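Only one protein chain is missing; all other protein chains are in place.
Letters A, B and C mark the chains in the order given here, with residues in each chain numbered from 1 onward.
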Amino acid sequence: MFISNTLVYLIALPLAGAAILLLGGRRTNKWGHLLATAMSASSFGVGLYQLMLMLDRPTEQRPASQKLFEWIHVGEFKVDAGLLLDQLSICFVLLITGVGTLIHIYSISYMSHDKDRRRFFAYLNLFIASMLLLVLGDSYLNLYVGWEGVGLASYLLIGFWNQKPAYATASKKAFVMNRVGDMGLSFAIMIAFATMGTVSFVGVQEQVSQTSEAALTAIGLMLLVAAAGKSAQFPLQAWLGDAMAGPTPVSALIHAATMVTAGVYLITRSNFVFDAAPTAQLVVVIVGAITLMFGALIGTAKDDIKKALAASTMSQIGYMTLAAGLGPVGYAFAIMHLLTHGFFKAGMFLGAGSVMHGMNDEVNMRKYGALRKFMPITFVTFGLGYLAILGIPPFAGFYSKDLIIETAFDAGGAKGIILGITTLIGASITAFYMTRVMILTFTGTKRWDEDAHPHESPWLMWLPMAILAIGSVSSGYLLSRGDALENWLYPLFDHSDEYQKHLIEPIIVSGMALTMVAIGVAVAYFKYARQEVSSTAPEDVSIFTKVARQDLMQDRFNEAVFMRPGQALTTTLIAADQAVVDGAVRGVGQVALSSGSALRGLQNGYVRSYAAIILVGAIALIAAIWVVVS
Amino acid sequence: MDASNYLYISALLFTIGAVGVVVRRNAIVVFMCIELMLNAANLSLVTFSRINGDLDGQVMAFFTMVVAACEVVVGLAIIVAIYRSRRSASVDDASLLKR
Amino acid sequence: MMQLALEVGQTAQPEAIMFWILGPMAVAAALGMLLVKKAVHSAILMAFVMIVLAIFYIAQDAVFLGIVQIVVYTGAVMMLFLFILMLVGVDSSDSLTETIPGLRPIAITAAIGFGGLMVSLLGRATLGRDAIGLAAANADGNVEGIAMLLFSTYVFPFEVVSALLITAAMGAMVLAHQHRTTARPTQRQLSINRFRGASLGTAAGLPGPGVYARHNAVDVPALLPDGTPAPTSVNASLEARGDMLDYKSFDLAEVNTQIEEEK
Partner (left out) sequence: MKWLSLLMLLPLAGAAIVSALPKGNDKAAKQAALGTTLVVMVATIAMAVGFQRDNVDLQYVESYAWIPSFGINFALGVDAIALVLILMSTILAPIVVLAGWNEAHGGRWSVKTFYILILVLETMMIGVFAATDLFLFYVIFEAMLIPVYFLIGGYGSGERSAAAVKFLLYSLFGGLLMLAAIIALYVMSGAQGGHTFDIDKLSQLQMSSTTQNLLFLGFFIAFAIKAPVWPFHTWLPDAANSATPGTSVLLLGVLDKVGTFGMIRYCLTLFPDASKTFTPLIMVLAVISILYGAFLAIGAKDIKRLIAYTSISHFGFITMGIFAMTSQAQSGAILYMFNHGFSTAALFLVAGWMISRRGSSTIADFGGLQRITPIMAWSFFIAGLSSLALPGLSSFVSEFLVLVGTFTRYPVHAIIATFGIVLAALYILIPVQKALHGPTTPGNESLKDLNLREKLAIAPVIAIIVALGFYPSPLLKVINPAATHVISQMGFTDPAPSNGGK
């Protein structure tokens, strides 16, 4: 493996930015955002430099590593602070720093009126550093550091406006649910160490063949729990919608493009584990399928533009997870969809931010309408992202999503058919709710509040949107041209069971997919474009819509199953601690006290009763002697 | 004549003395009961001396008498002192130790 | 019963006779000590018990102790008791009613238990063993034997006991000593108090008992000029002891209060 000594700069630059801004305090208010953007951009630069270096090297020499220092060495548990940059992580590095830098630029303008802008940029840099650590760590434990680091950054950014209690709660909820996932990662690391004696990616990969399938399944499932927590997959998906409390650039960067895809990264990174644990893979696929439908259904009912996009994100990550669960064929497609999704979803989120910026931070789509004329650039960039997510050729989503649908069908048998149909229906629903978003926002009649003065955003904001739109248009083609990404990632994945022959011809799958998408678009068109849309959400809707509006009862479920019993348990324990545990101790004291006051009655002050007691005592003594003698 | 008969009577006298200490309230009578108990013990000692055939028991009884005399002197002085302050020779009236 | 009579008959030696006569008497006297109401009677009974014990000592070849018992106990200690009794007088403490609830049953039960245990223990310990007797130890005489022991083996305790005696005497003096908190009233002061007091009724001193009475005895109250008895004329101790005769019986029912002028 190639030894590099420049990898650390990828992380060190944004980390330094965050440190300077946080420690520097108000002094850095003036230029803090510029520094942060520069740090992010230079990290991107380092990433590009690393990519060039990598391209220069022969295939088997491409992965580069750097050992920084000895981190935790105890007995056989040896973890160094080491970085690993291979074909997989470089994709992420470029996505994170690239999209990250764009969003830094966007935020300069978007956050210009916020007096805490410096802090915002510090958090952004902290996030970039943590996320890079996540994808660059050479062991599960190093990944874990980044894993929780992004959780922290996400917590800070969701709660950036934490003076609003609801936002503070949302950030806490995100962190705690992420922690549930983190627990899964802890378990996975523990099992890996107990069974294989190592926690580094390389070490685990070497040990897989010597390890029982049961252990690998356990590791795989625990990794899946971790991935579900971070990527808002079923059943740990509830936090993502609330996470939209954060400023919109945050939603674009963390909750659409990068952090939430970390789960997919984890599964892909652990491909060697999953390849050897079919049961775990199956569960991955099931979770992916459930989530993609779950997210899609929620998306149909949301009037909040950001929440609709968040539901869409959840659903799209469901696609990726599903693909990642389909084995060696699926990993590359999962990553491809992840990258294209990073472009178009970030673009759309920024578009949503641009709309909100022009509409006094209104998020209810029912209060939009006919914004096309007022925000042409936003409309175009958002529209390109829309076409991409629908999977219309030749936009990016077409390449990535169709491949996933194909692969789903290729899984074969009943599984293949179920998965294929699920993905197709998901695509159709996606088309429906995205069309709904487009129509409600940009076309139709004005339904604005009176004080709204929609206007196009400044160039600092639309430039990143434009760049991302270009990505949404072209990335799919570029990445799949000549199977570029597949070939690039090829050395990382196990291809022992080579490509199966397609069960259904790709062109047929594409046809089916496009048909489904067309149906979705058409339904949305007839429902929203041909009818008047009211500016308040209608109440006389079907039970399904009501349920979907409440995120399919996910919060109710969590509340009923975890929160309330947990609160009851806490209250009971506190009472029990006072009454039982402390009470037992105080009870002993009480017994001593009360026996004391009972015995005090004997000390009545009368010499004669003392004498009587002495007499009784003497009898007892003599009786004792008598017993002993006889 | 079995010498142990003296021991029995000594035990009886001692018991009577003990009961007297408990049931009588007049401090002087209580004192006399204590003297009775001491004397009962003395009788035992003398009897033991006879049973064992040496004089140590008698010497012991002699010492007891001396100590008893001291006790009587001091005890009666205490009674007088108490009587002076409390105008009563009842042991129940001297119950300041309680509570 | 036959057997007992036989045994008594067999052991009808002088000592046994003496024991079986004096022993029950001593026990009865001791019991009487508890049961009589007056402390003086208790003291007399106590003295009797002591004399009996002294006889027992002598009977058991403890001549010296027997004499000491009579001299020291019956002579000195009991006299001391009587003196103190006189000093203290009589009061409610002589009452035999129990004031502490439950004490008497406890005491009696305990006494029975104690006595029973002692007797049974003694029975186990000594029955069937003959006494050696003091004939050999007293060969040179009882007093000489005790002296030998006292001034050899027991000389140190003996000295300690002497120190104790002296200390006790000191203690008794200290305890009995009365601290005056006010100056002793002078005769003049007493006189003033008497006449400047609340009433002139007592100025001439308390009436002596028996004055104007039918009987001239200490326990008979004096009669006031109107014929009613004067309660203050009888000693309070007598009253407390209930030794006073009922003065109502001395009330002059028909007193001619009309004093006829002597012509």
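Assume a residue touches a chain if its C-beta (ideal position, glycine included) is under 8 Å from a C-beta of that chain, and two chains touch if they have at least 3 such contacts.
It should be emphasised that the depicted structure is a prediction, and the values quoted were computed from it without experimental measurement.
Asks: Of the chains you can see, which ones touch the chain that is left out?
Replies: Taking every chain of the complex into account, the missing one touches A.
Asks: Among the options A:65, A:139 or A:162, which residue touches the chain absent from this view?
Replies: A:162
Asks: Out of A:191, A:262 or A:479, point to the residue that touches the absent chain in the complete complex.
Replies: Only one listed residue reaches the unshown chain, and that is A:191.
Asks: Going by the contact rule already stated, which one of A:110, A:144 or A:201 would touch the omitted chain in the full complex?
Replies: A:144
Asks: Which residue, A:5, A:536 or A:571, contacts the hidden chain when the whole complex is considered?
Replies: A:571
Asks: For chain A, which residues lie in contact with the unshown chain of the complex?
Replies: Residues in contact with the chain left out: 22, 69-77, 81, 141, 144-145, 147-149, 152, 155, 159, 162-165, 168-169, 171-172, 175-176, 179-180, 182-183, 186-187, 189-191, 193-198, 207, 210-216, 218, 566-567, 569-571, 573-574, 577, 581-582, 584-585, 589.
Note that in this section only the chains that are shown with their structure count from here on.
Asks: Select the category (line, ring, star, complete, other) that matches the graph of chains linked by touching.
Replies: Complete.
Asks: Pick the pair with more C-beta contacts: A-B or B-C?
Replies: B-C
Asks: Averaging only over C-alpha atoms, locate the centres of chain A and chain C and give their separation in whole Å.
Replies: 103
Asks: CA centre of chain A versus CA centre of chain B: separation in Å?
Replies: A distance of 95 Å separates the two centres.
Asks: Rounded to the nearest whole Å, what is the centre-to-centre distance of chain B and chain C, using the mean of the C-alpha atoms as each centre?
Replies: About 13 Å separates the centre of chain B from that of chain C.
Asks: Give the residues of chain C touching no fewer than two other chains, as numbers and ranges.
Replies: Where chain C meets two or more other chains at a single residue, that happens at 100, 103, 106-107, 110-111, 114, 118.
Asks: Going through chain B residue by residue, note those that touch at least 2 other chains and give them in order.
Replies: In chain B, 18, 22-23, 25, 91-92 touch at least two other chains.
Asks: Where on chain B is chain C touching in the complex?
Replies: For this pair, the touching residues of chain B are 1-9, 11-20, 22-29, 31-33, 35-36, 39, 42-43, 46-47, 49-56, 58-59, 61-63, 65-74, 76-81, 83-84, 87-93.
Asks: Would you pull the chain C residues touching chain B in the complex into a rising list?
Replies: Listed in rising order, the residues of chain C that touch chain B are 11, 13, 15-16, 19, 23, 26-27, 30-31, 33-34, 39, 42-43, 46, 49-50, 53, 56-57, 60-62, 64-65, 68-69, 72-73, 76-77, 80-81, 84-85, 87-88, 91-95, 98-100, 103-104, 106-108, 110-111, 114-115, 118-119, 122-123, 126-127, 129, 131-134, 136-138, 142, 145-146, 149-150, 153-154, 157-158, 161, 164-165, 167-169, 171-176, 178.
Asks: Quick check on the complex: what are the chain B residues that touch chain A?
Replies: 18, 21-23, 25, 30, 91-92, 94-99
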